[in-house]
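To keep things clear, I will list the structure first and then write my remarks on it.
Only a part of the assembly is drawn; its chains keep their places, and the rest are absent.
Note that the chains are named A and B in the order they appear, and that numbering of residues resets to 1 at the start of each chain.
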Amino acid sequence: MTGEEMHALVERLYPLCRSITGDGVRATLDIVGEHLELAVHEVPTGTEVLDWTVPKEWNIRDAYIKDASGARVVDFRRSNLHVVGYSVPVDAVMTLEELRPHLHTLPEQPELVPYRTSYYARTWGFCLSQRTLDGMGEGPYEVVIDSTLADGHLTYAEHVVPGLSEEEVLISCHVCHPSLANDNLAGIAVATALARRLTGRLGRPRLTYRFLFAPGTIGAITWLARNRERAGRVRHGLTLACAGDPGRLTYKRSRRDDAEIDRAVTHVLADRPHDVLPFSPYGYDERQFCSPGFNLPVGSLTRTPYAGYPEYHTSGDNPDFVTPAALSDTLETLWQVTRVLEGNRSYLNLSPYGEPQLGRRGLYGSLGGRSDTKQAQMAMLWVLNLSDGEHSLLDIAQRAHMPFAALEDAARALSAAGLVKEIA
Amino acid sequence: MTGEEMHALVERLYPLCRSITGDGVRATLDIVGEHLELAVHEVPTGTEVLDWTVPKEWNIRDAYIKDASGARVVDFRRSNLHVVGYSVPVDAVMTLEELRPHLHTLPEQPELVPYRTSYYARTWGFCLSQRTLDGMGEGPYEVVIDSTLADGHLTYAEHVVPGLSEEEVLISCHVCHPSLANDNLAGIAVATALARRLTGRLGRPRLTYRFLFAPGTIGAITWLARNRERAGRVRHGLTLACAGDPGRLTYKRSRRDDAEIDRAVTHVLADRPHDVLPFSPYGYDERQFCSPGFNLPVGSLTRTPYAGYPEYHTSGDNPDFVTPAALSDTLETLWQVTRVLEGNRSYLNLSPYGEPQLGRRGLYGSLGGRSDTKQAQMAMLWVLNLSDGEHSLLDIAQRAHMPFAALEDAARALSAAGLVKEIA
């Protein structure tokens, strides 16, 4: 998928009213399912998942605040951000004074509507711009939220690209946010594109890739509860979010701090403008994957990280905030990361005493004395020097400050010449 | 004790003529004893202590250089710095020429009188300002030091705040300097105030606190010689000196470099202007406590470190150089350090698979979507994430860059909710 195709997917998903449960999630997965074969899971309300319980399912048809003239001052049909997520139904006539405790605005960003939820406390509310609030009279107002909160299901989906090995790479993105483009329709779009590319290219990968599209927190917890054994197969993982804003890429390390995924991503990022953050137990679902009982090697890849841009969790995070170029850049970066994970092997130098004579094997430029040594030759020298059973190609790439692909090519050439053999 | 009360103690102790033995030390301990219950130890001259021997006791009644007119050009009664510590008696008439080898000045600081001692070489001398020396004629002069150097005792004192555990925190300050305010009446005053606060507040502490008021070097060596077994109970220690000048706090690490005391002090200092120095085998009595046979985890807390200010070891180090605010700041810092040492425990997360649902237990704000996460919630997430049996609260505070107290509060709340249990 091109950046434009990913952007088109973001735009198509944007109007849907997602939450941690409900038909908005199902509609989202239906659309993703047009691009990928998805296994959709429905987990009943009340199911115990780790320390949590699957909540009631929330759906909403309409909501508004109507003034005496009958005009909808706040209208769910214009933006689903206007209703606090998981609001219980309400149908009342209230003055502004009575309504005010249920109204959420951003006084510092008076044009923007905030995003608010209340999943586990039974309440209701509206989000609106400070400008709209400032224009509202004393009332009375007709206040309606036509929602249901009832036994149902939590919905999540998986797409698996089977590999030669059962060892898995987990790519997880949250699907619970309503009309917020960067957070996280961009993540969904990039994950979809990556899954397609992994399927389409280069034959069966070495590792198995599992894409998880699940609501934040409760979705990851549900998946972990139902896949405790499979979790042990996760060798590398990333949560993917805020993947389309124009800011630079940001990697947040796993709790392990120096897992292979941490080294792979930071190595790939080294050539681009980027930030690396230490692990912290807040953020996206790496919180769950990196809880101490699981301690999976899962980092988080974003562009500008959560809460790092003014549009974060507001109506300003709309499809205009997300660019095809940024989506594409995130995808290419992730693709490079998969190239490292796929290709990261260890070799043993079979001729470890002195340098083997590369020239005789056609592996070395024959005219000596020149001071420009080609990258391919340096890569061969590095692979030979460090292939002592204790260094993988990624280790060597990091120490040599060379592109991973150059070392992979060198190892392949040396292997073909019988100078090294793969050991892991 | 307030900063003003500590400063008053400094002023009261200032005129006494202390040395490594003698009545000046006893008078000093008498005054400290008005604030704290002290166990005063008298160790006879000739006692072998480690590689050393307790020296003869030195006392002095008077000393002067009198000119032909009978005027005291240099007068011990004006400042006890005028006599080289441990000077043997002298009563002679000498020309300036003869006297000169016994005179010590600071040509670069012509108004100040230096501080000099000669504990282990039998000699005598006077310290005076360069300005005074420059005004002295050829003489002759009457030169008198009315001192005694005779069998007696070395005097030191201890104050113990008993804790629930026999593990000890050692706070040591030297009491051997005569009229020098920052070095080390300030240290004595802050130690006194800390001991009082530890007794007065919060009930019996977890750890036992031992305050040692002893002459430098020989006093610490004497204590170590008489407490070889007890030294093994010292879990944390600090030498306290130069505690009242207006400069910023300085911590010198223990020989172990990363002992708990090193981490506790540097964590507390992180929020204030400060310096951290590596261990070196010079300075205060950490030299003795950190000798390789003992290798105790003892660092050194000062404000401007020794020899780091022009007034160091001169008559310029008088009570005006020491401020109530600085004394108070040192005390509060030390108090925070004791809070860390007292509170540093390890917990085990009893719900380590995924995050436990804090909201259900009233431990988490219920309105989601907001980007400002409160420190208390972050502290709970950190404690949960790292309470895996391998991290103490101080470890967590350092990794989270959060105040220790916030993590202690979080651990307490999580423990009350049954989510973690204390393991050490």
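Before moving on, here are some points about what is shown:
Going forward, contacts are C-beta pairs under 8 Å (C-beta built on N, C-alpha and C of every residue); 3 or more make two chains touch, one makes a residue touch a chain.
Remember, predicted model here, so these are calculated numbers, not experimental data.
What's in place is 2 chains of the same protein, and the file's complete complex has 3 copies in all.
Throughout what follows, only the chains that are shown with their structure count from here on.
Look at where the CA atoms of subunit A average out and do the same for subunit B: the two points lie 53 Å apart. Contact residues of subunit B toward subunit A in the complex are 349, 351-357, 359-360, 366-371, 373, 378, 381-382, 384-388, 399-400.
Interface residues of subunit A facing subunit B in the complex, by the touch rule stated above, are 50-52, 84-85, 114-121, 123, 217, 220-221, 224-225, 228, 255, 278, 280-282, 287-288, 290-295, 306-307, 312-313.
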